[in-house]
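The structure under discussion appears below in the form of structure tokens.
Excluded from the complex is one protein chain; the other protein chains are retained at their positions.
Showing chain A:
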Amino acid sequence: MGYYFSPEGINKVISGLSEKYDIFAPKLFPGKGAFSDTDLVRYDRISAIEDVVFHMKSRFSPKEVLLPLTQTLFYYTEDSVSEPRPPVRDRLIFLRSCDLHAVRRLDAIYLGNVFEDHYYRQLRDHTKFVLMGCSRAFSTCFCVDMETNIPTGYDMSIDLIDGEYRVDCRSKDLEDFLVPHSTRQGEVVPCHVTETPTRVHIPENLSSSAAGSSIWKEYDSRCIACGRCNFSCPTCTCFTMQDLSYTDNPKAGERRRVWASCMVDGFTEVAGGAGCRKAYGERMRFKVLHKALDFKKRNGYQMCVGCGRCDDVCPEYISFSGCLNKLEEAMEEVNGNDKK
């Protein structure tokens, strides 16, 4: 069912929802950009609709709400282990269509990959999604080519059009919060884009032989292995484990998981110091083929959702979408090599 709201009305909805939910949305952090006098947009709790940044893309994706950067899994003493209390309140996440499609990928990795991840499940079961409609694509977006532009599976949508908020509600639980404050009801179809300035084509015949192409070489010197692409990505899900023994009593401590990046030093390091992808071009190759090939083989759809954040944040102006577009050339090159 569709509902229309004035700004005051939608804020009454938000206050009502806040009674039951922690609401997360892209929020502006003035002065918190890496460069001085620049701002940062990232996910955080919000308490009013004005807190939600609609006109810019968030630097980091909503995955951090479901998969915190640092998460304590358990505390240990000499003879006991205890888990931290799970969050008691349900969560609402404001997110765009691409990021909503990314949640499907997170689910595939954390819930559908042989066994379920208990900690992800805890948060996931208590989360609802509020779709932020996209009336236009940003310059680096390529959701249409990744088939993530049409939103599915949201609980509620929100679009700001001519000073009026339009909501399409698909969840009975949320409906009750909306009805008393709407100005009118009617059909609402959330906005979505049908074309993007950035276009991406991944060749049908992509295979692991692309690893043998020379296209990866340039990244040896261009990439600085900082991991910004992974950390901003809504579908990168790797983590590492850290056991932290407390300084004053090393017999007690906690185990944490912390986001990891396949681009950053140490990711493939094993005992003795060996690592299997030392050159940065090899790391780029692994990342790109994992996204564009391996994941699809296992799940039948592309992992990358085309949000373009990796392109936005790369300090070396390496374009992931640009690299995907080189895959065709890579396949031609390796197939040509075979014929020789």
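The rule is short, and it goes like this: a residue touches a chain if its C-beta (ideal position, glycine included) is under 8 Å from a C-beta of that chain, and two chains touch if they have at least 3 such contacts; residues count from 1.
We take it that contacts and distances are computed from a predicted model.
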Chain left out of the displayed complex - its UniProt protein name, from "histidine kinase", "FtsX-like permease family protein", "Spore maturation protein B" or "Anaerobic sulfite reductase subunit C": "Anaerobic sulfite reductase subunit C"
Candidates A:Phe5, A:Phe24, A:Phe138 or A:Phe231 - the one touching the absent chain: A:Phe231
Chain not shown: contacting residue from A:Phe5, A:Tyr21 or A:Phe60: A:Phe60
Residue of A:Gly2, A:Gly16 or A:Pro68 in touch with the missing chain, whole complex considered: A:Pro68
Contact partner of the left-out chain, one of A:Tyr120, A:Tyr165 or A:Trp259: A:Trp259
From A:Glu19, A:Asp37, A:Glu187 or A:Asp248, residue that would touch the chain that is not displayed: A:Asp37
Residue numbers in chain A that touch the chain omitted from display: 29, 31-32, 34-37, 40, 42, 59-60, 68-70, 226-228, 231, 242, 244, 247, 258-261, 264
